[in-house]
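Here the complex is missing one protein chain, while the rest keep their positions.
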Amino acid sequence: MNGVHDLGGTDGLGPIDPKDDEPAFRSDWEKAVFTMLPATLARGFYNLDQIRFGLEQMPPGDYLTSRYFEHWLYTIESNCIRTGVIDPDELDQRTRHYRLNPDAALPEGGDAAVATLVETVCRMGASARREIEGAPRFSVGTRVRVAADHPYGHTRRARYIRGKTGVIDLVHDAFVYPDAAGNGLGEDPAFVYTVRFDAAELWGPETAAPNSSVCFDVWEPYIQAV
Amino acid sequence: MNGVHDLGGTDGLGPIDPKDDEPAFRSDWEKAVFTMLPATLARGFYNLDQIRFGLEQMPPGDYLTSRYFEHWLYTIESNCIRTGVIDPDELDQRTRHYRLNPDAALPEGGDAAVATLVETVCRMGASARREIEGAPRFSVGTRVRVAADHPYGHTRRARYIRGKTGVIDLVHDAFVYPDAAGNGLGEDPAFVYTVRFDAAELWGPETAAPNSSVCFDVWEPYIQAV
Amino acid sequence: MTSIQIPSRIAGPYPRSEEDIAARVKALEALMIEKGILTTEAVDRVSAIYENEVGPQIGARIVAKAWTDPEFKQRLLADATAACRELGAGGLQGEDMLVVENTDTVRHVVVCTLCSCYPWPVLGLPPNWYKYPAYRSRMVREPRVVLREEFGLDVPDSVEIRVWDSSSELRYWVLPQRPAGTDALGEEELARLVTRNSMIGVGDPDRPAS
Partner (left out) sequence: MTSIQIPSRIAGPYPRSEEDIAARVKALEALMIEKGILTTEAVDRVSAIYENEVGPQIGARIVAKAWTDPEFKQRLLADATAACRELGAGGLQGEDMLVVENTDTVRHVVVCTLCSCYPWPVLGLPPNWYKYPAYRSRMVREPRVVLREEFGLDVPDSVEIRVWDSSSELRYWVLPQRPAGTDALGEEELARLVTRNSMIGVGDPDRPAS
């Protein structure tokens, strides 16, 4: 989808103002939200690409102004509701309870195996790399153009590279295809390539930074040789 | 600039929910803000393209969530400050005054000619059409491509038509060039054309609405024959 | 290669509550009055124009005339600005108008994706939905879905949809098709059938009461 999340090259977002020494989490709720991600991914309720698609569907004004873990909350919540893991009415009811009683305790206990599972997911990860039949269609040095169309679902084809021409710099293994997995259409793995685009191709010679390029990873269906 | 104001083809903005019978203005402040536009344009403090550029520079989260006349307030205020018409400290001070005393009166009196001038601007308008030397370079039926680069300043080249090919449907007179006037570079008028783009060219055949097209007005410098 | 700095010209956070905005506007208004740029009379007179005088009934009258006077219709399609002037319509945001005509095979619809351009002198100030992000973003990308789901207008695929994105100072608006069963009606009765939405292109004229 053409969302405001697709920020590459958008102007007007203001200064970056980098800070050092920020804490990993700023509150207990951030820790809980963070842990919900590996916990639910481990259980297979949805996949990482669906989590990303959920982020993208956050109302644009909220997306641009809320904090990072609010984005996570949004997508975990909407994905859990979508998949029936959580009942929205129950969630609303429980939210009112904790809003009125902020110090009310969480339910106790639970299986000790849960913590071990979630910790294992964090420590081991889960690669999206897949073995597939066949060989990559393109090789290093091939000039390719990225498809210029505008799908409605989840995609990793940023708008700023659509229709643009670059050169393949790296050929990788096959990985889960986000345009399938993010839209609930299976893994459909495809080869991934790093395509290097001259800044002038992306932004035009007048505003492009001199002597610079962007390396962008594409899945094979995104590109055609030119 | 590539701002969030450039909404053509952005997804995720939700339902339109059209209503009938809305009032022209919902509050007194909307009337005042509305009148400030012709009043300040009439005095030549800035031009309409600079007003538009001011709108585009509203913080993106605000742009997407605030009401229309808040946008106007933003650009009138920032343009008046930029051009020295209004002193920002004085404005802040006076704002505090009226915030604490909402019923405090406005200054009285003023020249009766002001109301006449502003009313005349509304009734007569001020065309951006200009006589220029020379003839249009392109004619009806010519296939043209829109330049694909990304200027930082004000432009009317929406992102969704950049790099796209269409056919000239109408050839108009010359008009003030927003990429000049909006950036304080004079009027530099140029011929305007209506270019018709097939929906499939704009969005790709898979998601384009069947049998539909978009007519978009471009200034001559935006396009090249293909 | 300069970055565009969002002007932090406005001190402090942008005001958002109704009271904050009203105070800000009143302050700006006061300063403009003191500098001789504005008067309260100007505010009253200008807002009265768009509240009481200029609105879609003006466009409707023009459409009705075009439906009943073939020569006027020809002039309207050839030079809308001049034809509207004949009927006393014109002014700010309608200095250069173009009227596009719906037919059995083509339907036109108007949008402004970059801001909210709209032909004020014939349609009045635009409704909120025309100005807000959803309409502006979606109309160029999915016109059939928008017309069907948001405006209840099911346009068959055999009819072309042409969306006019008002990107220049030309102000487009639509001459809708005259409804069937209106042969007996005069200009004034016809004008009452012409809706604002039908001149934006997102609706049809009303049908005559049977």
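Just so it is clear, A, B and C label the chains in written order, and each chain counts residues from 1 on its own.
Following the convention adopted for this analysis, a contact is a pair of C-beta atoms (placed from the backbone, for glycine too) under 8 Å apart; a residue touches a chain by one contact, two chains touch by 3 or more.
Everything quoted here is computed from the prediction, not taken from an experiment.
Checked against the full complex, the one of A:Leu13, A:Ile132 or A:Ala200 touching the unshown chain is A:Leu13.
Those residues of chain A that touch the chain absent from the view are 5-11, 13-20, 22-25, 27-29, 31-36, 38-40, 43, 52, 55, 57-62, 64, 66-68, 70, 73-74, 76-78, 80-82, 85-92, 94-99, 102, 106-107, 109-112, 114-115, 117-119, 121-129, 156, 158, 160, 170, 172, 175-176, 192, 194, 196, 199, 202-203, 207, 209-219.
Note that only the chains that are shown with their structure count from here on.
Distance between Cα centroids is largest for the pairing of chain C with A. Relative to the centroid of every protein C-alpha atom shown, the closest chain centre, again from C-alpha atoms, is found for B. If you average the Cα atoms of chain A and of chain C, the two centres end up 40 Å apart. Of all residues in chain C, those that touch two or more other chains are 3-4, 6, 133, 141. Touching of two or more other chains is recorded for residues 2, 11-14, 60, 150, 207 of chain A.
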